[in-house]
Structure formats: C-alpha cells, structure tokens
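Note that one protein chain of the assembly has been removed; the remaining protein chains are unaltered in position.
Up next is chain A:
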C-alpha cells in the first residue's frame, strides 16, 4: 500500500499545498490576506474563501483586542503573580478554541467536499495552509503516467498516512 501511495504522489503534478499569506498592513496583529491564490481557481469559489479568511481575521481581532477586558485580565493576573494563568484559560485561548471549531466546521461543510483541507494557523506558526486532500486525489487518479514538474510532497500527511 505504501508504494502505491508513493507512486501516486509521483504522478501528482499539482502543488499540494497552498499558503494564504499574512497581511501585515495593520501591524503585527494576526491577519490574513484575502487575495485569492490562483492555484485554487478551479477548486473553490472566490467568495467562499474570502468569507472564511474574513471571519478568521475578525476572530483574531477579537482575541487581540486591547480594551477593558484585557486590562482587567492583565492587572488581575499580575496581582496574583500570573499564577492564575496556570489554572485559568486566557481570553486568547478561548478565542482560539472558537477558531478551531470554526475551521472544523468550514472543512466539513465547504472544503472537504471540494477535496481541500484548511489547516489551523496555530499549527503552523500563524500561517494558513490549504492542502489538497490526498484521499480524494488517490481515489480519482490510479495508475496515471507520472509527469515531472514541481512536486511538493506533504511530509506531515505522509506521517499521518503511515
């Protein structure tokens, strides 16, 4: 089974990972570009991806918002020598949980049916990736003629497959 998978990988002539870049125009806050990657032209509608990225951006804005609640959290934590952080979940962590739930839902509803997989930015140092879901591709492509070209093999997926 391994070697079949390997052959199929060799035959894939498409980039298997697309990266959505960070948008630093607002400073160091976590924000992603809504620019549509051309590699996904035939895979997904522009508006859907844009919507996902915009929602993610709004989640991060909420997490990093500096206002009354963050001051309270900061001052209270400082008064306890930040020991309270060992037992309590910070606001940022709460929002990250919401984000991973949202990404899971988006993958189930929108991306998996199109053979794509959106990764959580936290897994990649706040860098978003959209992967070609290998399971879908292996079912459609069997013993095709291998072609040369830029072949990017996803080692993490490989590890999971084994």
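Everything that follows uses one rule, which is that contacts are C-beta pairs under 8 Å (C-beta built on N, C-alpha and C of every residue); 3 or more make two chains touch, one makes a residue touch a chain; residues count from 1.
Going forward, contacts and distances are computed from a predicted model.
Colleague: For the chain that is missing from this picture, which UniProt protein name fits: "ARID domain-containing protein", "Cytochrome b-245 light chain", "Palmitoyltransferase" or "Iron permease FTR1"?
Modeller: The missing chain's protein name, per its UniProt entry, is "Palmitoyltransferase".
Colleague: May I ask you to list the residues on chain A that touch the chain which is not drawn?
Modeller: Interface with the chain not displayed, on the chain A side: 2-3, 6-7, 9-10, 15-19, 22, 24-28, 63-66, 70-71, 73-75, 77-78, 81-83, 85, 90-93, 96, 122-127, 129, 143, 146, 148, 150-156, 158-160, 162.
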